[in-house]
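Left out: one protein chain. Kept in place: all the others.
Presenting chain A:
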């Protein structure tokens, strides 16, 4: 029964979202305030019913109701409880339900926290969100119903969750990622509402900005978690594979990053208006495109099962409708939005202004996105044009992405320092000199030390470039901070006072930029100094890798809840001192009879020790892979810092102010401006 309740709740939610899509929008044109206000209640109601539906599916998993096709395919009586819950979003149908739930959460959040917005705007935003959720509701109910029963011959035992997904990473990674993906729907709805209303100004940017930033924070953290999960769970120590699923999440992130920057120009300077709108539409479109690519089966390998072309058609039609109509609206209404520009002043800026730097940032980020999009879709395009089946691999992506990232980092150092309208080139040269010299020094000297400590590798140009770029970003950020503190009188204590006056968005920017540097440092150094050895070992053997000695102590058999595992014990020594004891496993999951490599690792800021069991060889011997990965942790530390930066920016006080008189508001923003400059 519980599944039927879930099914019915989902249908009710769909009906509510239809009303949510139509009523407030109609009200906004007819001027009926009650109709417009109804959007808020409908959004909350929709959340309640989607949540009930989601809870019912979770209940079905907890009760091992294998008469549900979806549960039978993805669960098993032996599956530990926490994975029964995460199995709810472990496959197609449930992850779509999670999508719908998160969309409902965002809509409800908009309904609750939009009291300071003009009712016309908030009702239109909610209506557009409602329309999106109609699309997803229909998609779930028509093509991917998680509540479908297998009757009358329902199985007594389920097929089990894919062992790769039986992991903490899967519990947290998809919800985070979806919070980001779906969060961009709010940015999208704001953009479309602005296009419909023709009102698009600094106030709009100030309202939309916290929503955009928070979606971007979730996406950042989601991608970071995904990469971390791939690193420890896939068992061979890679952390990014440029596969279509990853690219699908990186593309909206890149556009989202561009959006986060361009909207600051729109807010502070009133420029880049249509560009900001376009990016907002694009970020969500790419999220949908990602869903299409992953779910339609056009890009999955031969090993994927049960892909349904009907689903692909549905998502494509939905994608076409959402993206096509919004871009058409953009093309038709864009001039109206631009015309407002002339109302106050002509926005002008010189070649060396902050506007220009942010434009450069946007161009680089969007080009990076375009090149990933081309790389991801090229196999499809080649197939359609009958050029044969081609796959595009990491070399292509690295070839473009690495130089672009370095370019971004160099520009980032300058950008932090630049000023709106016009930057004094003389000042830039003066203040940039010290950071430049420090970075140059770091680039030249540090690789020598690293080469020394990392098992006598040769001097590495890649490491030098990475270090130089990272130091450049960090030192320029510090220099800028220092200058801000120095401003005003030279009285004692004024620095501290200035420190407390800096707005949250400034700290956000600083933390996120340093995060980029840390992440780049991790990527560069770990790929240069990574040492890996595949060895044959019997218990008792010792092998030396990059200054560490690994001793294979013993091998045991352990029984888990739904798997049996061979578990090795490997001790790592440095200079004869025990550093870590590692327990890599080779698991065999009983239900699907699938073998999984569970790597063991000892994490540290400057290096990870990473050990995985390969195949058993003759006798007691095992093929074992030993890894020493310097600085690999910095990749995710950097990712988290970027997310934290976004969070600080979201929490900036100026977005939390309620309705205020225009004069007061502009006085305050002028004051904030004075501090930021």
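The rule is simple: contacts are C-beta pairs under 8 Å (C-beta built on N, C-alpha and C of every residue); 3 or more make two chains touch, one makes a residue touch a chain; residues count from 1.
The working rule: contacts and distances are computed from a predicted model.
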What is the missing chain called in its UniProt entry, if the choices are "Rod shape-determining protein MreD", "Na(+)/H(+) antiporter subunit D", "ABC transporter substrate-binding protein" or "Cytochrome C biogenesis protein CcmG"?
"Cytochrome C biogenesis protein CcmG"
So one chain is hidden, and I want to know which residue out of A:334, A:407 or A:604 touches that hidden chain in the complete assembly.
A:334
Which of A:80, A:198, A:238 or A:320 touches the chain that is not shown?
A:320
Which listed residue, A:56, A:72, A:111 or A:545, touches the chain dropped from view?
A:72
Using the touch definition from the top, which of A:197, A:312 or A:604 touches the missing chain?
A:312
Tell me which of A:57, A:278 or A:572 is the one touching the absent chain.
A:278
Tell me which stretches of chain A touch the chain missing from the display.
72-73, 153, 155, 159, 274, 278, 281-282, 285, 292, 296-298, 300, 302-307, 309, 312-313, 316, 319-320, 323-324, 327-328, 330-331, 334-335, 338, 377, 380-381, 383-384, 592-594
